[in-house]
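With one protein chain withheld, the remaining protein chains of the complex are depicted in position.
Chains: A and B, in written order; residue numbering restarts at 1 for each.
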Amino acid sequence: MKSNNMKAWLYLIPAILFLGIFMVYPLVDVFIYSFEEGYNFASQSFTGTGLFNYSYVLHDPYFLQALKNTLILVVITVPVSTGLALLISLGLSSIKPLKHVFQTVYFLPYVTNTLAVGLVFMILFKKTAYTDGLINMLIQWFGGSSVDFIDGPYWAKMFVLCFYTIWIVMPFKILILTSALASVKQDYYNAAKIDGTSALRTFGRITLPMISPMIFYLIITGFIGAFKAYQDAVALFGTDLNSAGMNTIVGYVYDMLYGDSGGYPSYASAAAIILFVIVLTITTINLMIRRKNVQY
Amino acid sequence: MNQNSEFSTAQKKTKTRKTVLRVVTFVMLAVWGIVVLFPFYWMILTSIKSYGSYNAEHIPAFIATNPTLQNYLDAFTSVPLARYFLNTTIFTLITTAAMLLVIIFAAYAFARLQFKGKNLVFTIFLSLMMIPNELVIITNFVTISNLGLRNTFTGLILPSITSVFYIYLLKENFELIPDELYKAAKVDGTSDLKYLFKVMVPICRPTIVTVVILKIIECWNSYVWPRLITDDQNYYLVSNGIQEIRENGFGRENIPAMMAAVVVISVPLIVLYLIFHKQIMEGVSRGGTKG
Partner (left out) sequence: MKVVLDHLTKKFVSRGKDKRDIIAVNDFNFEIPDGKLIGLLGPSGCGKSTALNLISGLEVPTHGRIWFGDTDVTDLQPENRGVGLVFQNYALYPHLTVLQNILFPLQNLKGKDKLSKEVMKEKALEAARLVQIDQLLDRKPGELSGGQQQRVAIARALVKTPSVLLLDEPLSNLDARLRLQTREEIKRIQQETGVTTIFVTHDQEEAMSISDLIIVMKLGVIHQIGKPQEVYDDPTNLFVAEFLGTPPINVFAGRVSQETLYIGEEAVLPVPGISDQEVWAGIRPEGFLLDDQGPFTCQLLRVEVMGRDISVVSTHSNSKTDKAIRSIISTDNTVDKSSKTVRFSLKPHKVLIFNKETEERLYFGQTAAKTEG
């Protein structure tokens, strides 16, 4: 028994070591950083402890802009992508021919490099001196006037960001919902058919309740994912997100840590903890709603 | 008779409704298919247009009249794309291999061995799954910087070696292997290590393949950590390389060359996906999320 104990720990040592150094220690450390005022990265000294870092971050216009951007992104992309994914999954599960082809195609964005494909979106939406870009060409065809989605008005930039984010998250949601729909046994639909249940009622009273755990799962992971948005914004607007006015909370954390503002781990920590608290709160609220509504 | 014709009209009505619904469904699915595929089409299309012809198009053309591979040549010669590629490959291979070893050992300990404090340690591991990367990356950045490991592969690789989620996934899979097999191996005098690699790992190969593929995807696309830890082009990964190309390479207007680089970077994963799409989709639906 004793040798078995030893052996087990030996097997676990690598994992414990890596997790300890790169997850547990940083977790403690980030709280400490966030309370150390006037931390200097070069000398690794600080002037005092307190809540100044939080106060600084919460009064920083860049952070407030990032917070606003992130919230808009969350509020738009989570419901739109979940709803759209549900619609597409319902379509997918109702057809037989080409189903496999569609599924394979729809999952493609999952395996692509966010930054690389972001460049393609950028050139599709961007307006340059030479050309208005493909999207603007389409808009003009339909009689609209062209607009620069990358360097133009705020709403246009936000639109592209939301659009690209949705494009990126759809594969996961479609995949999860298609398999959730497939796991609803055909017998339930047959039973409903025998009883003459209308399609709408079948969907509302049978399909939806049965896949509701998965929908809630997608909403929660969707919230968490959208709150952490960063790469999609970088892909579209470049690394200097603050000057583009399109920064996100995570972007703010990284910019504080490094990049143009140059090395403020204390502010970065405070911002990261604020983000964590927001995500935690939203997740808890979601779980509470879920407990009320998902009945089995 | 009257009743019958009433039924048949009702029948016809439902039939037309069904056909209409079917057409609408296919149209919707096709539209989303186009939305998904179009960026890929556009990326390839643009990458084979010559610089001159691309810039001469005030209205973007949907086909390339004079396709050229010059952009691909440019992508490899005027920016160190090959270097980025090689870096990413090294980073991906070492990280994946090291992670695999670490998680196999840990999963084995949790699945097969009895030891004091097992439940406590496992609970702690599980709770670590909830820690967002954004929270710990700050200290990791400071740690790696202090160790003087910026702009090294070691610095790039170290923090990505463990994944609690994959340990969990593998442990669940290991536990499905009946205890009798272990006992039989013990009776035959097989050592634990041999049993692990000769019996458990081969049996759980599908899960391990899935984990490896998901990790490769993650590594190939990783951007945030490499961006923090490298500022020397010689250590850039493809994501950082792309960002660099976008901001400084080729001159900002050479979009066709940029697209050629994007194609080159995207191809490996797309090929991987086309080969392993079943495993990837299954693995992702078992609990992977993007990022």
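What we mean here is this: a contact is a pair of C-beta atoms (placed from the backbone, for glycine too) under 8 Å apart; a residue touches a chain by one contact, two chains touch by 3 or more.
Because the structure is a prediction, the values reported are computed rather than measured.
In the complete complex, the hidden chain is touched by one of A:T49, A:N190 or A:T284, namely A:N190. Where chain A meets the omitted chain, the residues involved are 185, 187-188, 190-191, 193-198, 201, 205-206, 209-210, 295-296.
FYI, only the chains that are shown with their structure count from here on.
Here the CA centre of chain A is 16 Å from the CA centre of chain B. Against chain B, the residues of chain A that register as touching in their complex are 1, 4-5, 7-9, 11-12, 14-16, 18-19, 21-27, 29-30, 33, 41, 84, 87-88, 91-92, 94-95, 98, 102-117, 119-121, 123-124, 128, 130-134, 137, 167-170, 172, 175-176, 179, 221, 224-225, 228, 230-231, 234, 238-239, 250, 253-254, 257-258, 265, 268-269, 272-273, 275-276, 279. Those residues of chain B that touch chain A in the complex are listed here as 22, 25-26, 28-29, 32-33, 35-37, 39-40, 42-43, 46, 55, 57-60, 101-103, 105-106, 108-109, 113-116, 118, 121, 125, 128, 131-132, 134-143, 158-159, 161-162, 164, 167, 192, 217, 220-221, 223-224, 227-228, 238-239, 242-243, 246-247, 253, 255, 258-259, 261-262, 265-266, 269-270, 272-273, 277, 280-281, 284-285, 288-291.
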